[in-house]
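One structure below.
One protein chain omitted, others in place.
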Amino acid sequence: MSDVTAHGASVRIEHCGKTFSDGTRALEPATLDIARGETLVLLGPSGCGKTTMLRIIAGLELPDEGGKVLFDGKDVTSMPIERRNVGMVFQSYALFPNMSVAENIGYGLKIRGLPKNERIARVAELIRLTNITGLESRRIDQLSGGQRQRVALARAVAIRPGILLLDEPLTALDAALRDRLRGELNRLLRALGITAIYVTHDQSEAMELGDRIVVMGKGRIAQIGTPREIYFTPRNRFVAEFIGAANIIEACLENGQLVLPGGRQPITSRINLAAAVAMVRPESIRLVEAAGAALSGVVDSVTFNGEKQRVVVSGASDKLLAVDAPNQVQIKPGDRVGLSISPEAVRLLPPED
Amino acid sequence: MQYGASSRRGAPWLMSHKFFVRLCLLPLVVVTAAFFLLPMARLAVTGAEGPQGLAGYLAILVEPRYRATLINTVLLAAATTLVTLIVATIAGMFLQRHRFPGRAVLIAMLTFPLAFPGVVVGFMIILLAGRQGLIGDLSNRLAGQKFVFAYSIYGLFLGYLYFSVPRVILTIMAAVQKLDTGLEDAARSLGASPWAVQRDVVLPALAPAFVASGAIAFATAMGAFGTAFTLATNIDVLPMLIYTEFTLAANFSTSAALSVGLGVITWFILALARSFSGSAVAAAG
Partner (left out) sequence: MRDRLIFAGQLLFTLIVAAFLVVPAALSIVAGVTMSYFRGISSGVTLQWVAQVWNLYAGTIALSFLIALATLAVTLLVGVPAAYALHRRGGRLSRIIEEVITLPLAIPGLAIALALLLTYGSFGEFRRSWLFILVGHVVFTMPFMVRSVMAVFATVDVRTLDEGAASLGAPAWRRFRDVIVPNAVPGILAGSLMVVTLSLGEFNLTWMLHTPLTKTLPIGLADSYASMRLEVASAYTLIFFIMIIPLLVAMQLFAEKGRAT
């Protein structure tokens, strides 16, 4: 194992923006620090600039004038990818069809002029590490999607990169395989201790893999934080809605209470606001007896999901409210229900621009 | 950790990707500029260097002899195109839609003249309709009269047909293969007769292939030289006129002007077809 363990490099990008030649702004100037050995996930919907940021870090795109990329404090902005010593896993894997599995994994080592016996040893170790023993001499078109993904990962890691870049590496796989490989990938990244930057649009992938998550939208960084921070304390409406399910409540605030059509809901702060925006996760809302509840409404629909049931309540907030109820609760549309939400669960968001 | 560990391979600018891509393109640009663009420019200039100057180009249309040849050539090319399309569509659709023993051999027979240059095609026509040709021989035996038309415009027409039919058959077969048979089934389910299906569904769907391959047949027939050269020198078509003006009359400016005119026509036809059919279209030599 020690043979493939790399000391990750730290990465800093400074004011890196990207405007393409046709004038579209893919990325607003952004600054970001990534620590040694950290796994950072760039998360966002398609077109949010996450892949552009990854490609700038990789050296596949130049940032706009004034942007800088530093590896371990050294400016690598104008250095092309082939001299940055980064490992990269592409969404389509980019495996060379003209080479066998072993040749693919060993290609970076061959380029580096590693003696043949060392090369063979390193390739063998990676094949073992990524669980693809027996496939060494296969052609790429004889591999399944999952096998290709592993070869791509082995090939990227083989060169002992300072930084591993992964561009939606699991997106091309079906759901069950994706879940399994996600776990394997997580263990491998931890074992290697490598700095990894991982692009995905899948929030559960981001939650599981990321030490920190950078949520991006419309070419901007919306929030940077640990998965917990991002989930529990989203900084704005975009993050709240993109990560998990969220009820967005627009109401006026009086003495620390949201004034709603179905009653009043206290929050932790005591401010007054004519137009406040707040967020409550469905799992933070408890169904109680309607009589005596501070906030109540009428059940609009019930969807049974197995582990829980999603109850949609009307008349409580300005819009429909989604509530996660335990799967045993007997409830049906038309029932009058009370809603109990602890003040800490209500997150006040800045008003929209 | 060493970044730029491989900088020993040379100065960074030397192997930068942009530089490498430009380097890859350079030979082509040089070859094309020196041996195609420059000569074509020279040709265009020469066309205007005759006694009439730029009006030399106008002479193609104004001078009765040139105009008659131009019209002759266009008519011949149009007839070739029309007949080729009809023949190739019937044969191509038949071959693509039916499976029968000997089909592969038949396809091979229909496509093997693909690589014949114009001169060889001319010789094939001589063997068919020349002085010692098969048709003359048969007609002599049957009717006591020898039919010899290889050296006339009909011979040339037959030659162009020989040249174009294999190409167009291949195009039509490929287009028929790509047809969605679901459309035909749908039309039939709506009560259309087999003929109506052909007329309303199949032929319209093949239109792009007709346009593309028809344009190739037309442009090729306009510019073909080898077949006309082999068959005779007294058929009035544009390529022969250019050739005689250049080699026999040493009339460089006229032949240049006529060549430019011919090139513009064939290019225009192909460009037009391409804008219709959306695919790459090229004349065959």
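Labels for the chains are A and B, by order of writing; each one numbers its residues from 1.
Just so we're on the same page, a contact is a pair of C-beta atoms (placed from the backbone, for glycine too) under 8 Å apart; a residue touches a chain by one contact, two chains touch by 3 or more.
The model shown is predicted, which means the values in this text are computed figures rather than measured ones.
Participant: Which chain A residues would touch the chain omitted from the figure, given the whole complex?
Facilitator: Touch with the absent chain occurs at residues 58, 60, 80-83, 85-88, 90, 92-98, 107-108, 111-112, 155-156, 159, 165.
Participant: Please identify, in ascending order, the residues of chain B that touch the omitted chain?
Facilitator: Counting over the whole complex, chain B touches the hidden chain at residues 6, 9, 15-17, 19-25, 27-29, 31-32, 35-40, 42-43, 46, 87, 90-91, 94-95, 98, 100, 106, 108-120, 122-128, 132, 134, 161-162, 165-166, 219, 222-226, 229-230, 239, 242-243, 246, 252, 255-256, 259-260, 262-263, 266-267, 270-271, 280, 282-283, 285.
Criterion: only the chains that are shown with their structure count from here on.
Participant: How big is the gap, in whole Å, between where the Cα atoms of chain A centre and where those of chain B centre?
Facilitator: 56
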